[in-house]
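Would you mind keeping the following structure in view while I ask a few things?
With one protein chain held back, the other chains of the complex are shown just where they sit.
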Amino acid sequence: MFHREAGVFKTSYAADMALYPLPIARWTVAVLAGLFIVVAPLALGTYPLSILNLVLIAVVGALGLNILVGYSGQISIGTGAFMSVGAYTAANLITHLHAPFWLAVPAGGLMAALIGAIVGIPSLRIKGIYLAIATLAAQLIIEWTINHVQAISGGVQASITIPRPTVFGMALKSEAQIYCFLMFFVVLALVATLNLVRSRIGRAFVAIRDQDIAAEIIGINIFRYKLYAFAISSFFAGVTGVLESYYLGIANYEQFQIDVSIDYLAMVIIGGLGSVLGSVFGAIFVTLLPIVTRLFLEQFGSILLPGADLLNVIPNLRLVIFGGLIIFFLVVEPEGLNRLWRNIRNYFRVWPFSY
Amino acid sequence: MTKRSRSVLALAAGLAAGLACAAARADDKVLIIGDQCDRTGPTQIVGTVLCPAMQDYYRLINSKGGIDGWTIKADEIDNAYKVPEAIEAYERQKQMGALLMTFYGTPQTVALNQRLEQDKIPTTSPGFGISAAADGKRFPYLFPIAATYWSQAAAAVKFAKDQLGGSLKGKKIAYIYYDNPAGKEAMPILEALQKQEGYELRTFAVPPPGVEMGAQIIDVTQRFRPDFVIMHLFGRSPSVAIKGLKGAGFPLKKVVGLVWASAEADILAAGGWATAEGYNTLQFAGAGDDYPVRGEIKAMYKKDGKDPPKEMADTVVYNRGLLQASIQVEALRNALKISGGQKPTTEQVKQGMEQIKDFTLGGLVPPLQITADDHEGGGWVRIFSVKGGKFAAATDWFKAYRDVVEHAVKTAE
Partner (left out) sequence: MPEFDLQFTLYLLTNGVMIGLMYALIALGFVLIYKATDAINFAQGEFVMFAGFIAAGTAELIHAPFWIAALLAIGGMIALGFALERVVLRPLIGRPVIAVVMATIGLAAVLRGGAVLAFGAGTRNIEMPIPDDPIPLGPVTLPPIEVVGAGVSLVFLAGFTWFFLKSRTGIAMRAVADSQQVAMAMGINVRRYFAFAWAMAGIVSALGGIVWGALIGVDNQLALVGLKVFPVVILGGLDSVIGAVVGGLIVGIVENLAAGYFDPLVGGGTKDFVPYLLMIIVLMVRPEGIFGRRRIERV
């Protein structure tokens, strides 16, 4: 990360596969982790923490979607629906059985994984755009089902109120407490993803992404691995849904509609397909983008656009900037923020002797 | 580093510099109101008129010297009808020190209610949110201030009854609704009244976005053939329904639209005033141009040498914005009395809100009486019908079947 290496000679496969080959890399990661895990909740106010909490939730979902889209090469426009599956599963468990969070979170994830695997079945026969449209259909069908089956949705309002999670007998009321709670799951998700993509399964995913027929010929059961990809990715989405519901105190399908699926797709594309760090960057970027553009335009809008009705211009301009940036990244930097970060790092690695 | 990376970096640096300057500035005698709005999302058709109206009203009050010398600062954030955006907006406005807030959108209101109780910030949510929030004991910080969907449904049935000669026994009522939680919310009241009044009720779902509903219109007009139609639609769908019913030859004077199916934009998109002649709309704020406050706002614009904004032409939604802003201002005025001229606390603003009565803004606002128990203020509505190119009042302010509605509020989960 923020270091320059020299004389690295790997002598074993284990060393080659290590996540952080250098001691100094391990130290930087430890310092960063300490900064975010310990210092941030103590030092920051409620408002910045509430933004960070939204980012943390998005990180989990973006990691999950990147496993599917970035590593396995399958397209899904149904993340929002899988999130709502997780959210409603957990909400029903919590209200009817008073399930604690360590039960509700994985249960939501598992139910989403199950539904996700079912949605993934068509991926055996179809791919690319057809699969994208099939997941879009799944999104609409799941929304419809939740809206109309009151046994799931808990009434006409289709929203189930859930209390804040309780850890060691203490209800997590403040933003800082929730921050630590969410951070725990983010770390879990990061470690799980980092290791998954280095495993046999992860390599099979990449093989399928790069050329599925070839992958099949070298002995990968592509149907099974495609279903794994859908299930694992949906598990992450389900957990994201549960976490978001815990954070908001409510499960409501209207907060998991198609625009959410699109936001998550934007995260993995802007962040960088097939990259863990990219997912994190993407989640941060897409969550902060509307907030930052608004702050920026509120400050400088009256100078840049004199006489305009700013309250009307800002939200629409924000929409244009959001769409424009997606296009910009696709056209100019297809490998996303992750690539940008690597470019910067590589520049400084040999700095000042760049040639 | 490549050239394009460098340009991206420069852009990022510029943005960061902008952020650094964005520190909040605080004035002394300022009362902060936090408004959420939807100017870009699925309900922008309402937000783009409602929110400017609120801003105009605050500006009007400030131009007249504020509230007892206190200036209003209204911070508006577009939540695009998304929940995470709403959370961020809420936390930001809380940090700014907002004494009073407005939410926008049902899921957003439901999601933020828990925080309200934790932070004790009174908030208005007219025309959306939870009908049960009329109960001030259970939802202490949420103020619907306008007739909820339940009150609206009850009033619509009452109106149908009056139009059909005083009895609904054996009559057929069609309920055309948007197939989402908000659309379905009115159903329990219609079903309860069905038992009481003895009418036959059939419901017709219009799935969002409802830009095409030929089949439902045929079902209503050719098969069910109702005596009266109650429409609870949103967005683009009311105009599609009006056009469809008209095209099928159904008399529009036998149709009443609940509050989000009743704006000028709906009439215009349905094909204009002549097409919609006779259509009845349910309003929680007076429609039309004949209110002194609208004159004052026009005068304010004239003084600045500007034409009145074109949002004013959509009188229905614009006036709702005025209603909401004016009630907020009244609550602050009352709160300043309670605090004895000091900067009020949010708790005092809540009390101020619960003292609002006899405030009609020249007939634009119904005779609301908000109390600690009743945050709805009575559930008043008024029917305006399309007549000769504008909305004409067809009834006075009225409320109906309060026992049924209150029972529903009490027994709501």
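Per-chain residue numbering starts at 1, and chain names A and B are given in the order in which the chains are listed.
FYI, a contact is a pair of C-beta atoms (placed from the backbone, for glycine too) under 8 Å apart; a residue touches a chain by one contact, two chains touch by 3 or more.
Predicted, not measured: the structure shown is a model, and the values here were computed from it.
Only one of the listed residues, A:79, A:92 or A:147, touches the absent chain: A:147.
Remark: the omitted chain is touched by one listed residue; of B:65, B:198, B:251 or B:272 this is B:272. Interface note: of B:42, B:107 or B:257, the residue touching the hidden chain in the full complex is B:42. Touching the chain that is not shown, out of B:59, B:172 or B:236: B:236 (per the contact rule at the top). Residue-level contact of chain A with the missing chain is found at 69, 73, 75, 122, 125-126, 128-130, 132-134, 136-138, 140-141, 144, 147-148, 211, 213-214, 217, 262, 265-266, 269, 273, 312-313, 315-320, 322-327, 330-331, 334. One chain of the complex is left out; on chain B, the residues touching it are 39-40, 42, 44-45, 48-49, 179, 202-209, 211-216, 218-219, 222-223, 235-236, 239-240, 243, 247, 265, 268-272, 275, 310, 314.
One rule holds in what follows: only the chains that are shown with their structure count from here on.
Taken together, the chain A residues at the contact with chain B in this complex read 45-47, 50-51, 54, 57, 144, 147, 155-159, 161, 173, 175, 244, 247-250, 252, 254-255, 259-260, 287, 290-292, 294-296, 298-300, 309, 311-312, 314-316, 318-319, 332-333, 340, 343-344, 347. For chain B in complex with chain A, the residues that touch the partner chain are 1-2, 4-5, 8-9, 15, 18-19, 21-22, 37, 39-40, 48, 51-52, 55, 76-78, 80, 82-85, 87-88, 91-92, 94-95, 106-107, 110-111, 113-115, 118, 130, 179-181, 184-185, 187-188, 207, 413.
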